[in-house]
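With one protein chain held back, the other chains of the complex are shown just where they sit.
Read from first to last, the chains carry the letters A and B; within each, the first residue is number 1.
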Amino acid sequence: MTMRWFYYAAPQTFYGLAGRLWPWLAALALALTLAGLWVGFALAPADAQQGEGYRIIFVHVPASWMSMVIYLAMAFWAVLGLTFNTRLSGMMTRALAPTGAIFAFLSLWTGALWGKPMWGAWWVWDARLTSELVLFFLYLGYIALTSAIDDVRRADRAGALIAIVGAINVPIIYFSVKWWNTLHQGASVSLTRSPSMAQLMLWGMLLMALAMWVYTLAIVCYRVRTLIIERERHTDWVKALPEVAGVKA
Amino acid sequence: MRWETWSDFWFMGGYGLYVWGSMGMTALLLLLEIAQAHLAHRRALALVRAEQSLENP
Partner (left out) sequence: MSAFFALVARDLRLAFRRKAEVLSGLFFFVVVAALFPLAIGPEAATLRHIGPGVLWVGALLASMLTLPRLFENDWRDGSLEHLVLSPHPLGLLVLGKIFAHWLVSGLPLVALAPLLGLQFDLPSDALGMLALSLLLGTPVLSCIGAIGAALTLGVRGGGVLVALLVLPLFVPVLVFGAGAVEALNSGLGAQAHVSILLAMLLPAVFFSPWACSAALRIALE
């Protein structure tokens, strides 16, 4: 079993695997998105308090979840990379970061657009939005650090360390922001205040969350393939790839 | 179906700006991400080919 995993830890074999996987993942993501949007917009009823405006949760909540899951995944690959010193782990962490940052930004953007009609303000300093903002900064920090270091291996490992340090801090940051928020605001404003969501609303949210998750898998597979080509371009197997050799004049 | 007409759908009970502002930005960023990934891949392939043609003139 472990031999199997280490087999795919080699860039060459992973390249093939990812190449076979990503089209299917992309198709699945598309199907899930369409299903989720159908349930969310065509089937799910209006909310008693928030009317039609609540439908933003069909992107807001999945995006928030993904931004956190992706950061954990980055930390996972970071630990793996620093422990086993595998090249692929560094590439996985790097490939995950942009998607995670985008989801974090979308969480903030959609959060603001949800907050404006509901509470009259484009931004509220509630615990979850503020923690999400800090998470967005952590993503930016990782991307800035790995972009600034020229040596690829050093950049990977420095990035891995900051990802791990960030991941350890995220619960501390969340706790401290929660504390700060309850002291300064009194009433706690929570974005998922609905005690019992209608079944369809929940289904719509879960489908969209699944869609975003599968989308992430697809795009990360695709991106890692690009990174492999760039970094392993001096090897014979890359030079012999049909994409490279076939189109050459 | 929930919606009587298309314009009801776009109007979204008065929340149109917020709902479509959210969905639109999401769609936009994810499409841009896909496009950027595709472009990066093409550039990587071109890089390999360019280096190869330098080695085998």
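The rule is simple: a contact is a pair of C-beta atoms (placed from the backbone, for glycine too) under 8 Å apart; a residue touches a chain by one contact, two chains touch by 3 or more.
Keep in mind that what you see is a predicted model, and the values were worked out from it rather than measured.
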Checklist outcome for this item: For the full complex, contacts between the hidden chain and the displayed ones involve A
Checklist entry - Among A:A26, A:A112, A:L129 or A:V177, which residue is in touch with the absent chain? => result A:V177
Checklist entry - Which of A:L43, A:L145, A:L210 or A:L241 touches the chain that is not shown? => result A:L145
Next on the checklist: Looking at the full complex, which residue from A:A35, A:L72 or A:I162 touches the chain that isn't shown here?
Outcome noted: A:I162
Item to check | Absent chain, residues of subunit A that touch it | outcome: 82, 134, 137-138, 140-141, 144-145, 148-149, 154, 157-158, 161-162, 165-166, 169, 172-173, 175-177, 179-180, 183
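As a convention for this text, only the chains that are shown with their structure count from here on.
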Next on the checklist: Looking at the complex, which residues from subunit A come into contact with subunit B?
Outcome noted: 41-46, 51-53, 55-56, 59-60, 63, 98-99, 102, 105-106, 109-110, 113-114, 116-117, 215, 219, 222-223, 225-226, 229-230, 233-234, 238-239, 241, 243-244, 247-248
Checklist outcome for this item: So, in the complex, the side of subunit B touching subunit A is made of residues 1-3, 9, 12-15, 17-19, 21-23, 25-26, 29-30, 33-34, 37, 40-41, 44-45, 47-49, 51-53
